[in-house]
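Reviewing the structure listed below.
Note that one protein chain of the assembly has been removed; the remaining protein chains are unaltered in position.
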Amino acid sequence: MDIGTGHAWLIPALSVLSSLVISLALLLKSVHVLPKNGSYLSIAAIGSGFLLFFPILRDLLSNGPREYGLPWLLVGGTEIRWSMLLDPLSVTMLGLVTLVALCVQVYSLCYMHGHPRFGWYYAVQSLFAASMLGLVLADNLLLLYITWELVGACSYLLIGFYYEQRSAAEAAKKAFVTTRLGDVGLLIGILLLFKVTGTFQLSGIFDAVATGKLDSATVNWAALLIFLGAMGKSAQFPFHVWLPDAMEGPTPVSALIHAATMVTAGVYLVARTYPIFLAAETVLSFVTIIGLITTLMAALLALVATDIKRVLAYSTVSKLGFMMLALGSGSLAAGIFYLITHGFFKALLFLGSGNVIHATERQDMRELGGLRNSMPVTTATFVIGSLALAGIAPLSGFFSKDEVLIAVREHQSPFVLVLTLFSLFITGVFIARLVLRTFFGAQTHDSSHYHEAGWNMTGPMIVLAALSIVGGLVVFPFFGEMLGLGGGFMEFINPSSGAHGNAGATVHAAQFDTAMALLSTLVSGSGLLIGWIFYGARLWSPQAISKRMTPVVVLLENKYFLDSFYQAIINGVVLVAGLLVATFDRVVVNDVAVNGLGRIAVFAGDRLKYHVTGKLNNYGMGMVVGAVIIAAAAFTFLS
Amino acid sequence: MTAFQLLFYLLSAASIVGGIGVVWSTNVVHSALFLVLSLSAVAGVFLVLFADFLALVQILIYGGAITILILFAMMLTRVADEAVVSDSPQKPWGVAAAAAFFGITAYAIYNTPWNVGTAAIQRVPFRDLGVSLFTQWAIPFEVASLVLLVGLIGAIIIARPEDRE
Partner (left out) sequence: MIPLQHALIFGALLFSLGLYGMLARRHAVMVLMAIELMLNAVNVNLVAFSAYVAPGAFVGQIFAIFVITIAAAEIGLALAIVLRVYRNKATANVDEIDLLKW
């Protein structure tokens, strides 16, 4: 039996199964029966998913995209299906999600070791991975929405994993509520599309868009609403506030959220429904603007953050904006390419920061330094990840970043390109600051008892580091052909080879643009250099600079006052409105309506009970009078 | 006015008078005897309306069984010992309510278009009635007999003096 695209459903199904088994064991209070409290079960599920990815990819390459499913509901004339689409886009994501989830789960074996809710952690991890895999495979918007919400719910559980700490509970709530704001938009968008096309199937909707059955206003609205959902999930400005706070979760969870599951869902959603966006020019510009704003403002925030996870979180926000910028520039392939390589090195960076936190139990870089001696593997892999993030040749980030820059150069104004390059410059500065202050320089604490993490923590990091180094090469046709992709990654992913031919898609083949490569390397390199001057060589003092730019620093340290602004809105509008509603509920609904009715009944009963005399004659009189009245009424009104 | 009509009005008048006596008399035994008069007159009305079998049943059951039963009940509840039985204080209201009921019924009777056939009233032979009762109406008939049986047993159990242990 050949294993191929037809078996893709097994991948999420296995993880769901493992999640259910672990949860059941938890319910029966017998999780210790499972191997390693269920963690091996979860790892086995996601590991087999990752292994299944290869035959599926081979089958996809030889037999082309495939769409299949089971009927689920028949409502009126609409059939809703459990259906999945295996095309280059979804299969690529499949590989990324299973790989990162596998790395994170292996890593967590050590990181979460001994935690009282160890089994629960793996149950949710499994479900989280399964939801994301379901989201990736989903071929209709309803299924997509369900898995989308499942991803949100699981992230809520994992961010709030240390719910004994108030800050973790708050962060989980903030993440859930903020993304919900966007989800409402997504739901409305899905329903709008269903209303005008009568189907949830992506293929049907794309056909309707392609044949021009929908007027341009509808397409624009639908695209905008879908993008709202993506903005919430992918932490785009102004919904980005939840992601830095999501650091309250365990660090492996952060790695998973940032690299493969949660935030990439938004980018993937836009990519999945890209034909709609291509038909909506206005929204595409909106995507560009939001992406640009996000990438710039988050990069600047990363400059002043001191918590290492927070710096990484802002860098993720910045890079998500970068991906959106690529998508807004009409290059699906560049956006997804960046998503994949970013997945590798961002997971790596988070796992590295996890090592640091695990060993030192500190995560403020002002309290850290000189860890390179005690943690050589972590330092080496972390530096690789950082250089990839900065986009230094020949690491993967270099190639993927260049593809995005080329797309931006070709489709946007030079002004946008300049701003994008500026964000890359800032990236170089903040990542240099992070690496130099954490791993180099003077030791701020006695590090003799710090030690390198075990193999199941460093192992996944080494795998990810290797991929961060070579992952970018798939962009070249020669490398892609070596893997059997039939050309470079860009040709592989580009929508025209997808199941739904998107004639309008702007496809550009991978091109190694020397000028752009030089320019971007120059920019990133100078960023790194500036960072080194400030934090490595300490030739200039960053304090002197920040003193001269006090207003800017204050603005950044307060995160543009967005959090305060939102809090003010919540206090001034939401809570006041809630108070009004609560008062209305108490006074009108409760006192007047509910209790009032009750009081009327009591009062009436009090008065009327004296007419219940218990005397037969009185009752008979009542019957006769009633009969006479009814008869009289019947003769008066009915005849 | 034919003899039939005369007979009908006379019998109904007798029945009404009997009815008035039943509800107006202050002596319970008189009431019971007026009931016999009223019900017997109703039997006569049945005869006039060619319901011979019903007339017989009426005399047998009402004139005989039920009246006897009522007299027994009076004896056992010693109501016959009282010279005069008092009525409920809502007596005047009772008059008004009953009059209103009669008024509305009479109004209904005279304002409803009755689909009266032109055929003359026919005498129903006992034989036809009997055959019909035991064929077409056999199941209700049997159920009615069951009801009577249950009523009989129930009456015995209710009226029986409590066992003294």
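To keep things simple, chains are lettered A and B as they appear, and every chain counts its residues starting from 1.
We adopt the following convention: a contact is a pair of C-beta atoms (placed from the backbone, for glycine too) under 8 Å apart; a residue touches a chain by one contact, two chains touch by 3 or more.
If you're wondering where the values come from, they're calculated on a predicted model, not measured in any experiment.
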item	value
Sites on chain B contacted by the missing partner chain, in the whole complex	2, 4-5, 8-9, 12, 15-16, 19-20, 22-23, 28, 31-32, 35, 38-39, 42, 45-46, 48-51, 53-54, 57-58, 61-62, 65-66, 69-70, 72-74, 76-77, 79, 85-88, 90-91, 93-95, 97-99, 101-102, 105-106, 109-110, 114-117, 119-122, 124, 128-129, 132-133, 137, 140, 144, 147-148, 150-152, 154-156, 158-159, 161
Contact set of chain A toward the excluded chain (per top definition)	609-610, 612-617, 620-621, 624
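The rule we apply is simple: only the chains that are shown with their structure count from here on.
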item	value
Partner chain B, residues of chain A touching it in the complex	615, 617-618, 621, 624-625, 627-628, 631-632, 635, 639
Interface residues, chain B side, partner chain A - complex	88, 90, 93-94, 97-98, 100-101, 104, 107-108, 111
